[in-house]
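One structure is given here, and the rest of the page talks about it.
Omission of a single protein chain aside, the complex is shown with its protein chains in their original locations.
Order as written gives the chain letters A, B, C and D; numbering starts at 1 within each chain.
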Amino acid sequence: MVGPIYIIAIALGLAFLLGFFKKLNANIAQTFMMAGVGAMSFISVQWLFGHLAGMVTETVTYTAGFKPPFSISLQMGAMEAGVTSMINIFGFLGGVYLWRKLKEMGLNAIIIYMVTLMGLNVIVLTRDLFNLFVFLEVSTIGIVGLILLERGVNTISSGFKYLVAGGVISSFMLIGTIMIYKYAGSLYINDIITSNIAATKGGMVALFLLLIAVILELKPFPANGWALDVYESANSGISAFLSAGFATAMLFVLYKLMPMFPIEWQAMVAVVGGITFIGANLLGIRQKNAQRLLGYSSAGQMGLLTAVIGLSSYLNEQFIFILVTILLGHYLAKAGLFWLAGIVKEKEINSWSLLRREPLLVVLFGVFILTLLGMPPFPSFFGKWELIMKLAAGGQTTWILAILIGSFLEAVYLFKWFGYVLKGENEGLPVLQIKPEKIISPVVFATVSVMAGYYAGSLLGETNFAFYIPLMFIAAIGLLEFLPAFVKNTFAIAGMGYLAYTTLPGLFETDLLRFIFMGIFILGGILTLFAGYYYKGKRQGFYPSALIMFAGLAGIIQAETLLQFFFSWELMTIGSYFLIIRGKRSMTHGFSYMLFSLAGAYAILAAFGMVDAQVGNMLSALGGVTSHATLIFALLAIGFMTKTATLGLHIWLPGAHAEAESDVSPMVSAILLKAGVFGLLLTFFGMGAESAGNSSILYVLGWLGAITALVGNLAASFQEDAKRLLAYSSIGQLGYILFAYAMATQLGWIGGFLYVINHFAFKAILFLTIGAVVLRVKTHNMYEMGGLIKRMPLAFIAALIGIIALSGVPPLSGFAGKWFFYNAVILKGWYFQGAVVFFAGVIAFLYSYRILQTVFLGQLKDEHRHVKEIPLTFLIPIYILVIGIMIFSMYTHWVLEPITQYLTAYFPSDPVHWDGAAATTSLGYWNGTWVMYIIGIMFVLILGWLLWLNAKATKVKQFNMVFSGERPFTPETTHMAHNMYAGYNKALGFITAPGITTFWNKVAEFVTDAAGFIRRIYTGNGQTYAFHIVAYIVIIYFMIF
Amino acid sequence: MVKNLYIILVLVGLGFMFYTFADGFESADKLNPVAERYAKQGPDEVGAANLVTAVVVTYRGLDTLGEVTILFLSAAIVAFFLKVTYGEEEKRQTRSVSEIMQTAARLLTPAVFLLGIYVFINGHLTPGGGFQGGAIIASGLVLMLLAKPNMKVSHTLIHVVESISGLAFVFIGVLGILYAGGFLDNSLMGMGTLGSLLSAGVIPLIYIFVGLKVGAELSNIVAHLQESQNEA
Amino acid sequence: MSEEQNINQNNEPKEDKFLAEENKIRLVTGPDGKQFQVNPLDDYFCDKRPQVVAPKNKIIEKFLNWARAESLWVLGFGTGCGSIEIPPLLSPRFDAFRYGVQMRPTPRQSSVLIISGYLAVKTLKRAIRTYEQMQSPKYVMALGSCTINGGMYYDSYNTINRVDQYLPVDVYVAGCMPRPEALLAGFVKLKERIKAGNAEGANEYAEKFDWYKANQKKIIKNWNMPDYNW
Amino acid sequence: MENIGLENIALFSGLILSLVGLWGLLTQKNIIKMIVGFALLDTGIHLIMIAVGYVKNSTAPIIGEGVTKANAADVIADPIPQALVLTAIVIGLGITALMLAYAVKMHQKKKSLDINHYKDLKW
Partner (left out) sequence: MNDIIIKLLWTLLGLFIVLNWGMLMGASMRKIVARVAHRRGIPIYQPWLDLIKLYAKRTSISHGVMFYLGPVFRLGGGVGIFLFLPLIYGSEYWSNFSWAGDLVLILYFQFFGMLGMALGAGEGGHPNSVIGITRGLSQFTTVEIPLTLAVISLALQYNTLSITEIVAAQQGGVQNWTLFTNPVATVAGMLSLLGALRHAPFNLVKAPNEVPIGPPTEYHSAFLGVLRTNGAVLHVVEAALFMNLFFGGATNWAEFIIKTFLIYFWSVFVGVVHPRFRIEQSVVWFLKIPLAIGVLAVILYI
């Protein structure tokens, strides 16, 4: 093992040596520098591997041949090895990234870069307080020098602010250090830890000054204006250095020094961190400048990590894991993002859409954003997970809340940014010039991020290799992006087919519930993917996104532990977000989808934390929860209801579903929403309705479901946009489903299952059909369509059957749902909720008719006279579903009887009795097969009769109608479509007044206004920033003393 | 003005905080264990009569290295920052320097340099050392510059001195690892007799390099600051 | 008014100065970006000629005619000043319901068209269209002298003199205006005609379609439509 | 308070000097004056450090007149703070030099030394 002291020796030796050759060729100098940094990296990495492999133990290097405290010593433990490796590797890659810039700026810049890096190493390694101070100053001064790689007046003034602030902070640190020396009689950190200097008041203050100085170096909110300016104006490579290198080192310092401080101060540290996490992320929301935004995010992440350190007493054995994973996430992501910022060279985040010209950059950007946010499969996901779990185990509800709020705020701006990248206008932006050396480093970091995620997951022992197979498959598809869409489509379908082959038979044997949902996910996936054959070209990004979503869905089903479930849940959310945002105008909708999903996911996370604290991490153990059961139940319900778009949490859905692509709409509507239902079911199954708290929540959910159904259906009736209509209809249908499951009786749940299957089938039919029609006629507005039955009869038939199934008209399966509802409602005693649901069911006719009438019937428009039937690739899946729905309607008992038996385990009272195709309850009976036969025969007879009577009817054209002696003017003026239910709107339209949207808008407005107000403390004046620092110290001092 | 009020308020609070240090502040009656060991063992272990030097160069040698690094960095940054644009110096208006000044400078500069060298060579024996000596040398340069504002300082010379001394410092440090107890171990060379010039192991050597280096760097900074005025 | 003035149906010159703007041939771009022509007269209207539908065998037809006669559904369009006399028919005083006379608001469901007075040129067009949109068997009843010979407006620039030049009239009810009683008498007359199997106006119209059409077009310059309104 | 020693005076003046320096740093709009304030702050801290290193009735930690190897431990002041202050001074010097360099450059860019004129970046 090469001793850590050589890091210093190499760096300084090279630095001084280079100074020798003032006129040396910059290329050679830089090669030397890179070699030096490489050697430093090698030293730290070999130690890291040594530690990981258990070959070495914590090693202390003495200088000057004396033992501490008599001389300065450097400690190379596992943590130190890790952190220095991070710093040095970053330094190396950052050097690669800055190659051109450093060369341009000359030898001095190269030297400064290397020495600064060395300073950070020593900060990490040293065990001497004053030495720490000295090398902190080395790094600070070095960074101040590196800031000058850019020479704009803003950069220079921000460097000055940094210098002033850094000077003030180091002054306090120095006072603290010397006073600690006075009271402890030593500068050796281990000695200070053992000496009880906190016993005296002066000692306490000294420690306080030291601590607060370290914290201030981590840029706590609100005393961090000085650093933000630097983040914004410095060269992006240097901002990355500051964020990934310097902050990492400082965080380690805090970690290292923590044992010195009284244990009571941990709370203070945690609070300071928490405030920073929330505050910085809040202010980020208003930020438009990319680098400054990253600065806020950086401060926020450091706040989180500070909080983690402060909370270490709750985290026990997982403390290091949490700290390292979150730190790693921050480090990788922030460096990567700053590097990307340098490549993009656009300041405003809404100009980042030009990133889209390079798919690789988009992928990198996505990886970094998700890493930063703690999304699977990246390391910080596991860190955050464990953090929440441990906090929950410690009963720290407030902390869970704070961390989730902070994370959420972070997600707000990161996803806004992501939205700009994926969807923003990129016309008129300059050409993206990518220098090869600039792209290497981000690529490496993104790769490391993925690998680290896998490693972190396996450390937890939760994610086995099999869990990653789908992801690897997706990655493979991702690598095949250059292939045409149909090839990838085939691969994707084959993958889904394989998934079906491996999972479905097993599930059928073991777990009917999961089998049904898995069936819906996989079958739906294959069918909707099949429609994708329509698309020509490469369809970049579609297949990875779709498959991520399906992998997540499959993962939810297969998950056995809470972590696996949550992992898959987040995966699904991400995938679906990418899918949704592919639509033309879906940026804002995708954004609100993501926010609601994340908020929901966080609610789930919090609940899982509490579950984990009580009964361990198995999903099946949900039922064992004893304390806070109601709270957990409510949190889970809310979390899952964001996906099922229950009223209040639904505002993302209409836009997201309506603006998505034609084959994405059915994916997200018919399939994805079921994930929320599955989650609800797990909750209901797991936690049961026995306890009073849960049943009162279920009561509320029942009402909520009923009202959702009502409002959703009513709103659907007033839509002019066909897909939006279907989207609102989904809200309404999910309201039924929620209602059904909330009843928590066997009948209710049979009805619920029936609705789940049914909604899947008909919504897939309808969305595929309407989507295909939209593809043909190129408009969403129903009043611009009309008369299409003449051009697309097959589409019409499919839509008609879908609508019949939807509206619950016998003989199709929709009616079975109504029948079970009636029975369930009456047996359960939820009469009024039931009445609302039935009212909603009748309202469904309004939109059902509307979509059939205005799209397919009525007047064919000029432009559509030559449109073709919808594509075959759509027709095939549609008709498979149509046949499926017919069979299901006719032989409902094939599916429902097993479900009934399955549910008997949960509801032993068994009120439904199956006799062949006939279902009997204590209230009544119903025989789907016979109803179908009777109606079929009757229908055929009547039709025959009419055909016989009217065989010779003259076929006329669309304007041959009675028009009071006149003739119609144009198809447009003759098509009754716009504002179709005007009278109804007059009567009941007030129910659909967008109160909830307004509410959420107001909330958003309030938050951004608050951010806008608070961020005014950053006046831009360096002096004010210095004052903030001093005031921060004084205020905290008076708060803790 | 409200702002100033806040500042006063905060500073009063700070004063209050500081007061806890001052309140009941009493000097120690005796040295703390670390210092005591330095006092007792220092002369033997390090061989330097000046215990501060022993601490600075040997016991806390890494600090000193850092310190040198800081100066080096500062000099490098200033040099890198204040890039001189030659060729415009004609434009520069300098006040004429008085005769007395010029004469005195001519007379005193060598003496100042000599003093500086004396101070760092005797760093292990008397109060003083590399930094002090280096600073004195740099002040000599300042004197020269005051006398001759248009004087050009040879940056190459400065760099060579700086680099050689810096390298030597590090090299001695590394030798310490290889042949003695650790980085910057003093016992690389013989201890000599306490109080004589050639004692205290490598300390005089190090201090010579530190002195040269500090002198060179400070000169460098001063020269750059001076030259930067040429920049419009 | 001679036979050779037949207007051929499809060889009309394309540029018709009376053709309304919305009925002119126009170039339309489909959603897929392809351009094509839309000819409203062809594309939006059925231009089939009316066909003669022969009565079925005598006995059945007799029965059916009886039913038709007893179920006269009158189109409630007022074409002239005489329409003021129709509403009283439904009042308690005259109560035409007794005779199976009912009002329908749409020509599709009606079997009797009442030309209630002189027809202005403008109204003629509407009346013809309405008649053509009724389903056969259908009957026309004309009220007042104006429908017979122009009456007091015989020399007007804007009214037509003889309705049967343009539509096959089954029953004329004389008077200016005929009172509701006269109308009832007219209905009775019409019933007799129907029961006798003589009220084959629809078939007559189809048979002599060209003649009727020529007469109509002589009056109505801006026909603007396919010849027959389905 | 009868036994106010050298060290108390040094400590007090050091503390007050640092407060004065901070005041200057925080209130003076002129950048040069701010730097002067910072230098004062620094100096104040150096004084504090020296004060901390003082041992009652002790002398300089140099072996020579009155101080022998044997009695060194009893008569000398603590050498460590003195060593530290040396380092601290140099660090302060480095920072001050940098600040001055920045001041020069800022003045070159905007022809102003008023800190209020450098607020382009904010929020």
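The rule is simple: a residue touches a chain if its C-beta (ideal position, glycine included) is under 8 Å from a C-beta of that chain, and two chains touch if they have at least 3 such contacts.
Since the model is a prediction, treat every value here as computed from it, not as a measurement.
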Inset, instruction - Could you tell me which shown chains are touched by the chain that is not displayed? - result: A, C
Legend entry - Residue among A:Asn927, A:Thr970 or A:Thr1019 that touches the chain left out of view: A:Asn927
Legend entry - Residue among A:Phe408, A:Tyr879 or A:Tyr984 touching the omitted chain: A:Tyr984
Legend entry - Of A:Phe408, A:Tyr699 or A:Tyr849, the residue in touch with the unshown chain: A:Tyr849
Legend entry - Residues in chain C touching the chain absent from view: 51, 53, 64, 67-68, 70-71, 73, 76, 91-92, 95, 97-98, 100, 102, 104-106, 108-109, 111, 135-137, 202, 230
Legend entry - Absent-chain interface as seen on chain A, which is shown: 787, 789-790, 793, 796, 800, 803-804, 807-810, 815, 818-819, 822-823, 825-826, 829, 831-832, 834-835, 838-839, 842-843, 845-846, 848-849, 852-853, 857-859, 922-927, 930-931, 934-935, 938-939, 942-943, 945-947, 949-950, 952-956, 958-962, 964, 974-977, 980-981, 983-984, 986-988
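The working rule: only the chains that are shown with their structure count from here on.
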Legend entry - Which of A-D and A-C has more C-beta pairs touching across its chains: A-D
Legend entry - Averaged-CA centre spacing for the pair chain C and chain A, given as whole angstrom: 69
Legend entry - Intercentroid distance (Cα basis), chain C paired with chain B, Å: 117
Inset, instruction - Identify all positions of chain D at which a residue touches two or more other chains, and write them in rising order. - result: 18, 22, 26-27, 48, 80, 84, 87, 91, 94-95, 98, 102, 105
Inset, instruction - Please set out, as single numbers or ranges, the residues of chain C touching at least two other chains. - result: none
Legend entry - Touching pairs - complete list by chain label: A-B, A-C, A-D, B-D
Inset, instruction - Over in the complex, which chain D residues touch chain A? Could you list them? - result: 18, 22, 25-27, 29, 31, 34, 38, 41-42, 45, 48-49, 52, 80-81, 84, 87-88, 91, 94-95, 98-99, 102-103, 105-106, 109-110, 115-116, 118-123
Legend entry - Sites on chain D touched by chain B in the complex: 5, 7-8, 11-12, 15, 18-19, 22-23, 26-27, 48, 51, 54-56, 60-64, 69, 72-74, 76, 78-80, 82-84, 86-87, 89-91, 93-95, 97-98, 100-102, 104-105, 108
Inset, instruction - Could you please specify the touching residues of chain A with respect to chain B in the complex? - result: 3, 5-6, 8-9, 12-13, 15-20, 22, 61-66, 69-72, 105-106, 108-109, 111-112, 115-116, 118-119, 122, 126, 128, 130-131, 134-135, 137-138, 141-142, 144-145, 148, 179, 185-187, 201-202, 205-206, 1027, 1030-1031, 1033-1035, 1037-1038
